[in-house]
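Quick one: the structure is below, and I'll ask about it shortly.
Apart from one protein chain that is not included, each protein chain of the complex appears where it belongs.
The chains carry the letters A and B, assigned in the order they are written, with residues numbered from 1 in each.
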Amino acid sequence: MSKTNAGRFFEDYSVGQVIRHAVPRTVAEGERALYHALYPARHALYSSDAFAIACGLDSSPLDDLIAFHTVFGKTVPDISLNALANLGYAEGRWLAPVWPGDTLRAVSEVIGLKQNSNGKSGVVWVRTSGLNQVDEPVLDYVRWVMVRKRDADAPAPETVKPDLAEAVPADALVVPEGLDFGAYDFGLAGEPHRWGDYQIGEKIDHVDGVTIEEAEHMLATRLWQNTAKVHFDATNRDDGKRLIYGGHIISMARALSFNGLANAQMIVALNGGTHANPCFAGDTVRAWSEVLDKAETGAPGVGAIRLRLVATKGDSGAFPLKGQDGRYVPEVLLDLDYWALMPL
Amino acid sequence: MSKTNAGRFFEDYSVGQVIRHAVPRTVAEGERALYHALYPARHALYSSDAFAIACGLDSSPLDDLIAFHTVFGKTVPDISLNALANLGYAEGRWLAPVWPGDTLRAVSEVIGLKQNSNGKSGVVWVRTSGLNQVDEPVLDYVRWVMVRKRDADAPAPETVKPDLAEAVPADALVVPEGLDFGAYDFGLAGEPHRWGDYQIGEKIDHVDGVTIEEAEHMLATRLWQNTAKVHFDATNRDDGKRLIYGGHIISMARALSFNGLANAQMIVALNGGTHANPCFAGDTVRAWSEVLDKAETGAPGVGAIRLRLVATKGDSGAFPLKGQDGRYVPEVLLDLDYWALMPL
Partner (left out) sequence: MSKTNAGRFFEDYSVGQVIRHAVPRTVAEGERALYHALYPARHALYSSDAFAIACGLDSSPLDDLIAFHTVFGKTVPDISLNALANLGYAEGRWLAPVWPGDTLRAVSEVIGLKQNSNGKSGVVWVRTSGLNQVDEPVLDYVRWVMVRKRDADAPAPETVKPDLAEAVPADALVVPEGLDFGAYDFGLAGEPHRWGDYQIGEKIDHVDGVTIEEAEHMLATRLWQNTAKVHFDATNRDDGKRLIYGGHIISMARALSFNGLANAQMIVALNGGTHANPCFAGDTVRAWSEVLDKAETGAPGVGAIRLRLVATKGDSGAFPLKGQDGRYVPEVLLDLDYWALMPL
């Protein structure tokens, strides 16, 4: 019997099944430095201990997306090794900051199953929790993927489609303990725009573009111990390109969004997200955002802003999204919906 | 009104203006490791805590050029986003070591302005200070850049050309507190040549070459949070290449200079520098040095050596520099003039 992991197939999942993912990971200052080398990340709270301390924290936590990618990476060998597509995210919440030196692990519960009509694959919904070394949850989200069946003749499971919130309600957002934007230094943060300056419906073109190289996205994807072959093995495709991990585009777009959203400091919820089209090395990524909603939080000086973040490999100035047929236009890479915390 | 930063234009500067740059940055062991991955850096004082302790320091500081690039990167959004050229450096001094965990920020004062005769651009001189988390200055330098005007019809400012020293005088060099080369271990440092072995006028070919890849210079430039578009966006040019950040060449040449100058441990002053020609991925960088001056310092066993460091994308053995017309030959990338500390 082979000792290697062939990954799970659709018929290996059952609703209620709990999967404890392997290989816990300690993340520290090295991961922080690499994050700054891989993405043009400049949000001050994650760049400077001094700035984070002035905002009431003990020091600068690791970027919220380091937490996300690390937890996500843990799930790949169990959830998406045989995935045909990463279909969506919902109900994601960051529950506690991740500090340098913390060790993260992940656990997922299967919460939904639906075989496709072609009988060859199906959709699996999982709720994944990221836990630190004292078993405190740091992150919780639902994602669903399309997974191949091992055997097309295997019987279809009973369809269970989870009832997912369209967005995390504002009153369910978790503000990190101690966070206080009362003495927020807009000068050091890089932009003067506060929560009150953003209007629902407002769109922001983040202007800058970054051309991606093979070495960069592979360094990033490995850093999160994401093992999906398609990202690393050029012999998978005739053109020798590797499919870029969708999370690389999330981080790139979020970092680019600094230019116009420098004060959207912390991500606290992931309402949804679609990897609309594949991205390959050589593509130049740009981003634009739209303000979807705003809410107050109980924390001093802290507002919440709900943002759509769109990454495109074309021009971002025309705010590309969907065509008249309701489908994403070919240059759109990512359509992400998240809540961030911003000074009032 | 757009929320993104369009950068300052020539008419936005006035002499005496003080610009407090955004996004302080904590630099630590991750940045140190990346520096060693990005450049063939081997100076022992920055490689080994044990070696630094034997030289009287508490531990190994971060490379002097990490301090420089981090501070420089802070200034880009305010000084050089619309720059047509980075024209020169002067009066640069390292004032205190940067230790892992320190947080750096930057402040610049405009000290000179001169509109170009074409009326479309002008030269801006700034003196930039890098400060740590307790507001102690760690670095101070002047640079001047050519900046576009927003409006060609805007009136020219009064010309103020600062009076800059041709070189930092030896008695103004700051030797880090506690530095003592009395028990310097030349064997561990890698070369036997001491301060007394170098002659003014002596030239050293550093022999080795490094071919640069797009991924590497972008990782480096992002690490210093330098946001200038030309380094990252391949759609800026027809050939898809990105202009390499001049500081990447400074670090590459300095690291290559280990071979022949292994004991020129610490950079303490930047007397001047010219990015003579652009560098692109695929170029192979080599370096040579010339001893310009020597001086004693009051510190035990510590001498100062003034060096010209030239980077070239051609052969370094012939010490290429300028043609008979007084202009840099096309293969020369960098002509840097600095003071370093070396054991007597």
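Assume a residue touches a chain if its C-beta (ideal position, glycine included) is under 8 Å from a C-beta of that chain, and two chains touch if they have at least 3 such contacts.
Keep in mind that what you see is a predicted model, and the values were worked out from it rather than measured.
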Practice task
Decide which residue listed in B:A189, B:M266, B:A304 or B:V332 touches the omitted chain of the complex.
Solution key: B:A189
Fill in the blank from the handout: Touch with the missing chain holds, among A:Q199, A:T235 or A:Q324, for A:T235
Handout entry: Residue in contact with the excluded chain [from B:D12, B:E109, B:D180 or B:D208]
Key = B:D208
Completion exercise
Checked against the full complex, the residue among B:D49, B:E136, B:D171 or B:E296 that touches the missing chain is B:D49
Fill in the blank from the handout: From A:P40, A:G56, A:P77 or A:G273, the answer for touching the chain not displayed is A:P77
Practice task
Write the list of chain B residues that the hidden chain touches.
Solution key: 28-34, 36-42, 44, 47-51, 60, 187-191, 193, 197, 204-211, 213-216, 219, 259-262, 282, 284
Fill in the blank from the handout: Across the whole complex, the chain not displayed is touched by chain A residues 2-5, 20, 22-26, 28-31, 33-34, 77, 101, 103, 105, 133, 213-216, 218-220, 222-223, 225, 227, 229, 232-235, 240, 242
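What we mean here is this: only the chains that are shown with their structure count from here on.
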Fill in the blank from the handout: Averaging C-alpha coordinates per chain, one finds the centres of chain A and chain B separated by a number of Å equal to 36
